[in-house]
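Heads up, the thing below is written out as structure tokens.
The complex appears here without one of its protein chains, the remainder shown in place.
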Amino acid sequence: MNMATLALPPKPLARQARGWLVAAICIAVITLMLMPLVMSFLASFRPLAETSAVPPTYLPSALSTENYQKVANYQQGIWTYVRNSALVAGMTIVLCLVLSVPAGFALARFPVPGKEVWFVLILASMMVPYQALLVPIYLMFAKLGLTANHFGLAILHTILQLPFSVYLMRNSFEAVPKELEEAARVDGASTAFQLRRVFIPLALPGMVTVALFAFITSWNEFIGALILMNTESAFTVPIMLTGVVSGDFGSVDWGALQASVVVSMLPCLLVYLALQKYYVSGLLAGAVK
Amino acid sequence: MADAQLRLTSLRKSFGAFEAIKGVDLEVRKGEFCALLGPSGCGKSTLLRLIAGLEEPSSGRIEIAGRDVTMQEPSNRQIAMVFQSYALYPHMSVAENIAFSLEAAGVAKATRLARATEVAKLLQLDPLLARRPAELSGGQRQRVAIGRALVRNPQVFLFDEPLSNLDALLRVQMRIELSNLHRDLGATMIYVTHDQVEAMTMANKIVVMNAGEVQQIGGPMDLYENPSNRFVAGFIGNPAINFLPGAAVGVTAYEIGVRPEHIQMVPADGARLSGTVSLVERLGNQTLVHVATPVGMLCVQGAGRLAASVGESVGLAFDADQALVFDESGRRRSG
Amino acid sequence: MTRRRPRISGPLAACILAALTALPVHAEELTMWVRESAADPGKLMVELWNSGHENKITLTAIPDNQMVTKLATSAQGGDSPDLVSFDLIYMPDFMKAGLLTDLTEQLNADTNYATHVQAYKDIATYEDKIYGVGFTPDVSVLAWNKDLYKAAGLDPEKGPTTVAEIVDHARKIRALGGDTYGFWFSGACPGCNIFVTSPMMVAAGSKMLPRNGEDEALTGDGVKLVLEAYKTMWDEGMIPENAEVDTGANFVSAFASGKIGIAGTGGFLISLMKREHPDFNYGLTLLPGAEPGQVSAFVGGDVVAIPAGGKNEAAAREFVAWVLSDEAQLQGLAKNSILTTRTDLADNEFTKGNDKVLTTAKALSVGYVPWVFHFADMVNSDSSPWIIMVQTAIFDGDIDGAIEAARAEMLAIASK
Partner (left out) sequence: MSTRRNALVGLAWLAPTLAFVSFFVLWPMVHLVWLSFTSTSLLGGGEWVGLENYRTAFGDPKFWAAFKFTLLYTAVITPILMGLGFALALLVSPNTPLRRLTRSVVFLPVVIGLASSSLLWFWLFDQQVGLFNQLLVDLGAIDEPVVWFRKAETGLAAVIISVTWKVVGFGMILIMAGIQSISADLFEAARIDGASPALQVRRIVLPLAARSLVMATVISVIGSMLAFDQFYLMTGGGPRGKTFTSVYMIYQAGFVRFDLGYSAALSVILMVVIMSMTVIQLRLQRGRR
């Protein structure tokens, strides 16, 4: 064994430069991507008098929560809307998982006859303009008593999110090694047992991704919520935001806009940052096929 | 030494707090077939990757053909490497795979093809030039990987456990082919393996490694007969050497090692060391007898038709001259 | 249209009756939708009603550009609210589609209805039947900034009386330089322009929108006169550049910034200014035409109506009647600086001496409201012939071609 340390020769300049270049590009990309978020975040804390200042200032002269107060106290008060949105998002998540997990399992692991046809059928709703589908769906919901009903809205959001969910779960289940399934089968486990004890734990990141996308879709969806819900106390956050931002003849309340954009983004961003690990790996498992 | 084709000096590599290579010095001469041998995780693959330039060392020097390449790109080191997985480009034909380094060097297409064909002929791959890797057998893929190395005319060939993905029969065959290739080309080869048979049969220099350190460097028989420490003695040789406490056999040494072929079975009565046969392995040309003794299980290697049966009480004897003597730290003591 | 009580007989009826009587008897809860931008006055009215009536109304504000959509879909789905207050301009479409309850008998018997502003009577009548009444009115007027007038050497107490004068005054104010401009209009806002620009065309003798495929559309010289005046102001830089793309975001705030000499606006400006810029020195006058004395206005605001098939029709009818009562008109509207919809109450204790309110009251009486189907398609949509005409004529410069194209398309829409 040699105890001496022999320092490395200097790195070739080209390689050093490349390292710095990559770092510089990364930092530039990060700056560009964060700038709009930071700008709107700072702007939302400007005092009312500064919200429509021309020319605009980058930093608020003083921190003020006036814009947020306006948003928070709008009509029924923001918590009513947040509660409704959370309720609908929660039901959407459950519906998406309950439907996409078994479906993804079946499509990934069983020789279902006409499998690809079913799969394409499930994906079909991705290719229809949602705004057009809304009327037939609304008319059907009216007959079923699903209008003015948060569960109905959750069904609507599930319709939007289901194709991607099934696609993702199918790929997640396909990524589970065959040996594990075979071992479970040799052990005599039932299909349901296999799903519960072998597949679901391994496809958990995919499920988290499904849940997150369901949350984001539901949290942000506007027109369906507006058309289905009939009373202010049942409205969701996006409807409130549209209301608080717009005034007579399409005039815009810039301060309320900045605050409400932040309010609408924040839950999504926080949820993403908290669950990022699962989110990205779920996407990766879903995407590699 | 002036004609060292590869020289490593005080080479170290750490991954965070983990020291994978703890200061390696090594010289490989032109035309040598050098095997890096050791159990998995001993650092042999890392060492190879350092030589290839796929990892950057933490400190030390790497010289190839008299040139300091420590900070050079892999492609500038005049080396070629055959990967364990072969690393063939799945979307390219055999010809494209072999000629890819020429393509990277900007060689004209016609020249590339001619050169690839030439190399393919040498490896009997010429009928397969248009195929994709997925359409080849394991042995054929192996040869394509070698062809890709050959085409670059390197100063040093690097092999990373190239035979581990082949079945037993094919492995033997490829071993012979590689040896022949080495002889025909007279090339310098560095060959990583955990299989001592491969190392012993193919290499003329073996570097035994453990835990990031070189344990011993030498020719195959050197290592077998003259291991410099307990680790090398235990690692080289199949069946493995028997270790006994010196006190048990009346030798004034901490521990001794006796190779199975150096132990004889004698009648139990009066023998200094005796035990009960617990297992007899008959391999045709030889027989391995495992004997449970008070100092542990010992293995005896004898002729094919050696008489032994399970449950039998036997005595064991060996010539003290043939025993290897180790001290507390596992170092070999001569005599 | 009256709803018949369903006949229920036998044991089923007994059950239901038992179930019904088991419930405590309490006042009815009415639901009412109001479009977002009329929510404030609507709320004042509803609160006044709720404070004095057993049947309480719950108000839900719906974003403006979604109101009609929502009303139409809810009618299709059969879950309309009990009352609705929406932009009066959609009355013809809704009346024709049979979405509203016929109020003819009730209103004809109501003495308060006799003095209801004529424009609201017109817009809410279809085939001799009446379907609604004006609820929270608004009307367009012209505003001028007295301080800028003074600075430009104009008489601060005298606003423009002709379209030509608007151009003249605007030019002088623009001459002050810097970021002071003569005139403002929201160039990409169809609704703003039908509200404040079309009355000038009407005042100058034009007929605006066609009621059917054979009707007149954009006829008369007024259309061209006004577009030419706007184009002159645009070309000479009397209008800020961002007017071209303004979809209404600055319809009010541009003038309120104090940098604009003249702008069309609505009666709502009075209460807004009182609230946010109490010291702002401005005047209001009627939207002018080609000659002095030619004036008009666009009567806007909301009507209140009862969607067909509502569950609380009787109570809803009570509310409609109340809207025209002295209490609602004076305590609900006038007291809050909102115009009354009854002409006999226009001059009241709350408006006395307030020139601005009186100007808007005058505007209400001389104003027009287009009674047409497909108003959204013709005017309000983002690519309507109306807004395309305004933009093409003013910003691109082809006035005759723009009018011609818009007329053809409006007639095509009207003949649907």
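Think of it as A, B and C in the order they're written, each chain with its own count starting at 1.
The rule we apply is simple: a residue touches a chain if its C-beta (ideal position, glycine included) is under 8 Å from a C-beta of that chain, and two chains touch if they have at least 3 such contacts.
The structure presented is a predicted model; accordingly, all values stated were derived computationally and were not measured.
Enquirer: Can you list the shown chains that the absent chain is in touch with?
Expert: A, B, C
Enquirer: Which one, A:Gln76, A:Asn149 or A:Ser264, makes contact with the chain that was left out?
Expert: Candidates A:Gln76, A:Asn149 or A:Ser264; residue touching the omitted chain: A:Ser264.
Enquirer: Touching the left-out chain: which of A:Val71, A:Ala89 or A:Ala103?
Expert: Spelled out, the listed residue whose C-beta touches the missing chain is A:Ala103.
Enquirer: With the full complex in mind, choose from C:Glu54, C:Glu105 or C:Asp382 the residue touching the hidden chain.
Expert: Candidates C:Glu54, C:Glu105 or C:Asp382; residue touching the omitted chain: C:Asp382.
Enquirer: From the list A:Ile78, A:Ile93 or A:Ile122, pick the residue that touches the absent chain.
Expert: Of the candidates A:Ile78, A:Ile93 or A:Ile122, A:Ile122 is in touch with the missing chain.
Enquirer: Out of A:Tyr68, A:Trp219 or A:Phe235, which touches the unshown chain?
Expert: A:Trp219
Enquirer: Decide which residue listed in C:Thr73, C:Thr162 or C:Gln294 touches the omitted chain of the complex.
Expert: The missing chain is touched by C:Thr73.
Enquirer: For subunit A, which residues touch the unseen chain?
Expert: Residues of subunit A in contact with the hidden chain: 22-23, 25-27, 29-30, 33-34, 36-37, 39-40, 43, 51-56, 58, 98-100, 102-103, 105-107, 109-113, 118, 121-122, 124-133, 135-137, 139-140, 155, 158-159, 162, 166, 191, 212, 216, 219-222, 238, 241, 245, 254, 257-258, 261, 264-265, 268-269, 271-273, 276, 280, 283-284, 287-289.
Enquirer: Quickly run down the residues of subunit C that touch the omitted chain.
Expert: For subunit C, the residues touching the absent chain are 68-69, 72-73, 75-76, 93-94, 96-99, 188, 241-242, 244-245, 247, 249-250, 374, 376-377, 380-383, 388, 391-392, 395-396.
Enquirer: Using the document's contact rule, name the residues of subunit B that touch the chain not shown here.
Expert: On the side of subunit B, residues 52-54, 73-76, 79-81, 83, 85, 87, 89-92, 100-101, 103-105, 148, 152 touch the unshown chain.
In the analysis below, only the chains that are shown with their structure count from here on.
Enquirer: Should the pattern of chain-chain touching be classed as line, ring, star, complete or other?
Expert: Shape of the chain contacts: a line, open at both ends.
Enquirer: As a test of understanding: of all chains, whose mean C-alpha position lies farthest from that of subunit C?
Expert: Between subunit C and every other chain, the largest centroid distance is to B.
Enquirer: Whose C-alpha centre lies nearest the centre of all protein C-alpha atoms?
Expert: Smallest centre-to-centre distance to the global C-alpha mean: chain A.
Enquirer: Max contacts between which two chains?
Expert: More C-beta pairs are in contact between A-C than between any other chains.
Enquirer: Averaging only over C-alpha atoms, locate the centres of subunit A and subunit C and give their separation in whole Å.
Expert: 40
Enquirer: Just curious, how far off is subunit C from subunit B if you go by their C-alpha centres, in Å?
Expert: For subunit B versus subunit C, the centre distance works out to 91 Å.
Enquirer: Averaged over CA atoms, how far is the centre of subunit A from the centre of subunit B? Could you give it in whole Å?
Expert: Computed from C-alpha means, the inter-chain centre distance equals 53 Å.
Enquirer: Where in subunit B do residues touch two or more other chains at once?
Expert: Residues of subunit B never touch two or more of the other chains.
Enquirer: In the complex, go through subunit C and note every residue touching subunit A.
Expert: Residue list for subunit C touching subunit A: 31, 36-37, 58-66, 69-70, 73-74, 76-79, 81, 186, 189, 191-192, 195, 247-253, 257, 266, 268.
Enquirer: Please output the residues of subunit A touching subunit C within their complex, sorted ascending.
Expert: 52, 54, 75, 135, 138-139, 141-142, 147-148, 223, 226-227, 230-232, 239, 242-243, 246-252
Enquirer: Looking at the complex, which residues from subunit A come into contact with subunit B?
Expert: 1-12, 15
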